[in-house]
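Written below as structure tokens is the structure these notes are about.
In this view, the complex is presented without one of its protein chains, the others remaining in place.
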Amino acid sequence: MSELKTLILGRKNVDDPDDTGGMPNDLMTVNMGPSHPAMHGTIRIELTIDGERVVEADINPGYLHRGFEKESEAATYTQVFPYTDRLNYVSPMINNVGWAMAVEKLMGIDELPPRLQYIRVMVSEISRITDHLTCVGASAMELGAFAPFLFLVKVREWLYELLEELSGARLTHSYVRVGGVAKDLSPKFCAKITDILDRMEPVLDEAKGLLNSNKIFYDRMAGVGSFTEDDAIAYGLSGPCLRACGVDYDVRKDFPYLNYGDLEFDVPVGTSGDCLDRYLVRLEEMRQSSLILRQCIAQIPEGPVMVDDPRCVMPEKGETYNTIEGMIRHFKHIVDGIRVEPGEAYTFVEGGNGELGFFIVADGTGRPWKAYCRAPSFSNLQTVTKTISGRLISDIVPIFGMINMIGGECDK
Amino acid sequence: MGLEITTTKLEDLANWGRKFSFFTYPFITACCGMEFMSVAAPKYDIARFGAEFPRFSPRQSDLMMVVGTITEKQAPALKRVYDQLAEPKYVIAFGVCASTGGFYQNYSVVPGIDQIIPVDVYIPGCPPRPEQVLDGIILLQKKVGEGRTVNQMRARREAMKDKQRQSEGV
Amino acid sequence: MTTTDWIFWVLDSAAVKWVALIMIFVMPVSSLLTWAERRQSAMMQDRLGPNRANIGSIKLWGILHFIADAIKMIFKEDFIPEKAHKGLFILAPILSLAPVFIAFAVIPFGPTIYPHELGSVIPLSNPIEAEHAINLQVFNVEWGLLFYFAILTLANYGSVLAGWASYNKWALLGGLRASSQMMSYEVAMGLSLMGCFLVMGTLEPDAMVQWQTSNPAHWGIVVQPLAFVLFFTSAIAETKRAPFDLPEGEPEIIGYFVEYSGMRWGMFFLAEFIEIVFIAAVIATVFLGGYQVPFLEADGFHFAGTSLAISHGFVVLMQVGALATKILFLCFAQLAIRWTLPRFRPDQLMDLGWKRLLPLALFNLMLTALVMAVL
Partner (left out) sequence: MSKAVLDALKSKFGDAILETSSKNTDESVTVAVDKLIEVCTFLRDDEKMAFDSPVFLTCIDRLGLPVMEHRFELAVQLRSFTKRHRIRVKVPMEEGKLKVPTLSGLWAGFNWLERETYDMYGVEFEGHPDLRRIYLYDEFKGHPLRKDFPKDLRFPLARREWADE
């Protein structure tokens, strides 16, 4: 009998340093990530668990640190646009707009043509919709509801195709330029976006019906990861997560940029700051974005889509080929980049996840001396350490899903 | 002679099964993950190729899709997951970052995952279009069907060496 | 004994019937279910699903994909972790697969066949004293459903041991979740069947089918509607599929079979699908009249005074077909549930099991007992 016991219970045949011989009664440390299905992008958590309950969580980001700042310092101001695309790769247009606005602020370009402003608002809002669609869909998928995810991704596909038509790329658009956008809207853009919005709203309703009225989904989200208003402010939370806590703060309303001041929309605000509120805020924001888009389509004026400023506008093709000044200007523009006066500036826009800011230090050449990105995901992610502790392992999934941590942005 | 024919046929049968049953391990790190979602989504539907089961345990998956940039910090994890995959295993470098490091040439980014693990199919693009990904999967199916993936070739080489050693020994 | 007698004698033996059942019905259906699941989920999600596997130009709507899966798994590297307990690691998948196969023995998958009377109509009034009768139930005992519970509990050990023997913390968590889940739901499951037991007065599946008769108004689902809902819910929990797939819990813990590869994992995978078929069979037997076709008696249809005589062979065919249809429908329902609902959290799962299903099952039991006492 003793032999049998040794064989089956004791693991004595294995050279095992962890073997203490008895029943373990202490905490267990497990490693989650960096390649784990629930870790959006890539992140690692060292969990100390007591059964299913998380006692302590040590979150390690940085698995997608791609050196945005180092790369930007080596690139001209225009060449940074592709890098900004890959910061928050779910809503690249907003990053584009943010970077362009930061450079424009340094250059002292205050007046943008109205059509340009409308275009920038429209592409930002489309990007915001794709961001929230992905966030809500992916969280639903991780909770086991696969169908809503696919419905939402289907809608995202329509928007990608539209943006592809506009910019030439499905995901990484690099559409915005300093002082304007790469090209005017494609023909029938407004008609197409109206059509997509008309088709999108029923799908949103469908997904809402599948999720909101689902008791399991509701219970998994409600009360999980809640955050108080004061904590949220002290942690520098922003975006939908902050608004879910009950703080009425949206850069588009409080510090209006572009022509957001002229557009009518509401800022949804939650009460308890739990995952359910974050989810509902995101759902409502998609509706508001759709409203903004409809207003833009109705109001968009004709006109130029670049500022008339030789510092940042490339010469016409004919001028480049036929005049020596034009050619030199083109050459300097491409090789040296846009010359920006020395100084520093911080600009922020309302990104998909919150206040997305760019802090640029310019040294007077065509390349930024320092390009710092204030990544909302990074500040938001920081709160997870606090919200996970004391919850179950399963709660990590909705918490992470609703923080919507985007690796590219968080790790830069 | 007869035995050899049988083993070849058996190998063909196995390869036929393998090529229509890719259980993927999505090693998703970055932007390409968004396009990976699109590939799995209704319009492109990777499931048509029998590759829809994402298995998050490396033991049960055959195809590792390295989707996105691999940084130096991530590299040990990638290598470890690759070592944990059960044979036969195939690797797709999804996107230009996984293939070469892309336009990130700096202190933190690995210049291509083939510095760390062998790769069967490279899919270019930043990120690649879903059509390109489907093309890559068809290419891999062809490779697997013909037994020309890195690991299959290596296994064959080793078998040949064994045989040689045996015949020399005799 | 003549040769035909020998054949019938052999056919009537339990082993032959069991093997035939497994080979002709269970294995094909559960294998096809893997394909059906993929196609059905694709249909529900606006997709196409697997359709590319081909031999030459034969594609068969993607059915070949599951054959490809099976072939691949057979040729896949069979991996055992270094620190795993080898014996138990190997035993675990067998332990989770075998009990389900065994439990199928109690399911009556058709009426008694009288081989000599296949062409004739059997009179209802005086049952024939046939020399040979093949009972289409492998294992006919009075405690049939108890046997089913006893055997199926063994499947618990499969998942728990898999989790423990893998020497992996995530697997261990999965194993623990599996055990706690199956323990909790078996209670509600058993109690919900007790109501049926009270009404029908037997635990023998064939007798239960006989009791339900061919009148749908007399079937278990009408007599014990609450028990049906409770049993269905806890049965899905037993199969460890969504929304109760916590032991697998893909995005959280990969599950108790995280270290299994190749065919060993395939066995867990297959066990899951066989369990679906099995649960469907039990529900069909206890609540949906088993092999009973509405208004079909042994001698033909009887409906509102009119009757239509049908020969014994056809009756058997129709009744076996009816059971198969019911099982397939219930499998379909389970797949649809799996692709519709999100996953529970462990504490919610326990809440549902102990605080909702169990009291309801007890209530059902008492109500049934009360009604029985009054009547």
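A, B and C are the chain letters, set down in written order, and residue numbers restart from 1 in every chain.
One rule holds in what follows: a contact is a pair of C-beta atoms (placed from the backbone, for glycine too) under 8 Å apart; a residue touches a chain by one contact, two chains touch by 3 or more.
As the structure is a computational prediction, the values presented were derived from the model and not from experiment.
Trainee: Among the chains present in the display, which ones are touched by the chain that isn't there?
Mentor: The omitted chain makes contact with A, B across the full complex.
Trainee: For the full complex, which residue in A:M32, A:L106, A:V121 or A:L293 touches the chain that was left out?
Mentor: Considering all chains, including the one not shown, the answer is A:L106.
Trainee: Looking at A:S91, A:S226 or A:S379, which residue reaches the missing chain?
Mentor: A:S379
Trainee: What residue numbers in subunit A mark contact with the hidden partner chain?
Mentor: Residues of subunit A in contact with the hidden chain: 60-62, 65, 67, 69-71, 74, 105-106, 231, 233-237, 247, 249, 254, 343-346, 348, 355, 357, 359, 361, 363, 369-370, 372, 374, 378-379, 381-382, 411-412.
Trainee: Mind listing the subunit B residues that contact the chain we can't see here?
Mentor: Against the left-out chain, subunit B lists 72-73, 75-76, 78-79, 105-108, 110, 114-118, 150, 157.
Quick note on the criterion: only the chains that are shown with their structure count from here on.
Trainee: Chain adjacency by touch: line, ring, star, complete or other shape?
Mentor: complete
Trainee: Farthest chain from subunit C, going by the mean of C-alpha atoms per chain?
Mentor: So the chain farthest away from subunit C turns out to be A.
Trainee: Using mean CA coordinates as chain centres, what's the gap between subunit A and subunit B in Å?
Mentor: 30
Trainee: Taking the mean of the C-alpha atoms as each chain's centre, how many Å separate subunit A from subunit C?
Mentor: Roughly 47 Å, centre to centre.
Trainee: Could you tell me which residues belong to subunit C and also touch two or more other chains?
Mentor: 45-47, 250-251, 254
Trainee: Of all the residues in subunit A, which ones touch at least 2 other chains?
Mentor: Only 37, 150, 154 qualify.
Trainee: Which positions of subunit B touch subunit C when the two form their complex?
Mentor: 13-14, 16-21, 42, 45, 47-50, 52, 56-57, 59-60, 62, 86-88
Trainee: Going by the contact rule at the top, pick out the subunit B residues touching subunit A in the complex.
Mentor: Of all residues in subunit B, those touching subunit A are 27-31, 33-35, 37-38, 40-43, 54, 56, 68-69, 71, 73-74, 77-78, 81, 103-104, 106-109, 126-127, 129.
Trainee: Along subunit C, where are the residues that touch subunit B in the complex?
Mentor: Going through subunit C, the ones touching subunit B are 38, 42, 45-53, 55, 62, 64-65, 67-72, 74-79, 250-251, 254-255, 257-262, 265.
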